[in-house]
Every structure is written in C-alpha cells, then in structure tokens.
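Quick one: the structure is below, questions incoming.
Moving on to chain A:
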Amino acid sequence: MKKIKNIISIFGLGLIFFIGCNSKREKDPSTTLRVTFKAEVSDELNGNTIDIWKTLNYSERQGKYLFDKYCTVCHGIKGEGDGFNSYNLNPKPQNLQDSLYINKVSDVFLNQIISSGGSGVNRSSQMPYYKFLLDETEIENIISYIRKLNTIQE
Partner candidate 1 sequence: MCSYKTESNNENKIKRRKFLSIVGNSATGLVTFGALAVTIDFLSPNVIKERPPKFKVGPIQNIQPDTFIYEPEYRVFVVRDGNGAFYAISAICTHLGCNVKWIDSNIRNDSSVAIACPCHGSKFNRKGEVIEGPAPKGLQRFRIKLSDDDLIVDTSDIVSEEEMYLKV
Partner candidate 2 sequence: MSKIKIIYAVTSILFLLLLAVSPLKEIFKDWRNFQNSFNSYTDSFPFKVAKVDNGLKQIWNKNLGIIDRCITCHVGLNENKLSNAPQPFTSHPKIYHDNEKYGCTVCHDGQGLSTKYEDAHLPTEFWDKPLLPRKYIESACYRCHDDLSDKFTPLHNKGKELIEKYNCVSCHDLPGIPKQYTPDLNGVGTKIKNKQWLIDWLKNPSLYATNARMPNFKLSETEVTILSDFLFSFKERRNSQSLYPLPEYYNTLKKDEDFIKLGKVSFSEARCISCHSIEGKGGKLAIDLIKVASKASEKWIYSCIKNPKAIMPGVEMTQFGFSDKEAAAITAYIESEFVDWNINEDEIQNIKPVTGYYEKGIEIYNKYNCGGCHKLDIKEIKENKGPELTTISNKKLYQIEWGKSNLKHSLYEYLENKLETPRAFGENTRMPEYKFYKEEITAITAYLLAQRNNEVPQNYLVRKNKVQPFKPQGVIGKTFEKYSCLKCHSVNDYGGKIAPDLAKVGSQLNRDWIRKYFNIPYSLRAIVEERMPKLFISTEEVEMLLDYFESVFIDDNLDFKLNLTEKPEELEKGKMLFKEKYGCQSCHIIDGSGGYVGPPLDNVGERLKPTWIYSWIKNPQKYKANTIDPKTGMNEEDLLLITSYLFHKRSW
C-alpha cells in the first residue's frame, strides 16, 4: 500500500507542476472598446441606410454599384422611379420597387430591356440600351440587385 501511496503522491506532484506550467493566458471575451457611434446617421457617402455587407451578396453588391451609377439618374436611388431626371420624362420611369410589376416580369425580360433598351421591347425609347457598354455578367448583377430592391428598404 505504501508503494501505491508513493506513486500517487509523485504523480500528483508532477501533475500540479504541469498544471502550473501550462496555465493558459487569460483571454477576455470580446468586451471590445467599441462604443456606440455618436453619429448613428444615415450613410452619408452612399445616401442609404442599409448595411450592404450584410444584406447583399457579391453579385448584388456589384449590381448596386452599377445601378447607382447608370440607373439612379432616372429610376432613383431606391428605384422608385423618382430620379432627378424623371421629371423630364414622359412616360415616367418604371418604379422598380413596385412588387406587382417586378414579380410579374422575368429575368429574361429585364435582361432584354436593359440590353436592348425600351425600344427593344416595344416600350418607351427613353430607356437607352446598354448592350454595348455593359457585359452579360454586369447586366445579370444589375438584375439581381433590382430583384433585391424592394426587400432591402423598409
């Protein structure tokens, strides 16, 4: 019995030694420094309030960039057909947030109207065509963003 006691005591001592050596550096859970932003204002740079990194995927983000550049002058930043140039147009630009409209049309139709313009699908020729400026992927990206338009706005 004495032997066993010896063994246990030595083993125990060794264990304590090891635990002492190996104690991990303490890690705080991420109680970060981050204080809430004082100016929780709307995105001044982009003119909208959504966090595009959370709500949009890659192709939709690419689409957003292109949409903001080429489409917003007439269709408006939110796609409601109220861009600054829309007041000069007759008929008015399409409201792309109109879910009745947007759910009705197919991707193929949208692709056609963007690439071949309004005249390509027997609508107002005021919508110019972009098939010589944007490539197929870019148009697809724009469409995927348009599809997302009515879901990302409150």
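Assume contacts are C-beta pairs under 8 Å (C-beta built on N, C-alpha and C of every residue); 3 or more make two chains touch, one makes a residue touch a chain; residues count from 1.
As a selection rule, all candidates are chains of the complex that A comes from, given by their letters.
Quantities reported herein were computed from a predicted structural model and do not represent experimental measurements.
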| item | value |
| --- | --- |
| Touch assignment for chain A within the complex, options 1 or 2 | 2 |
| Of all residues in chain A, those that touch candidate 2 in their complex | 28, 30-35, 37-41, 43-46, 53, 57-59, 65, 69-70, 73-74, 84-85, 88-89, 117-119, 124-133, 137 |
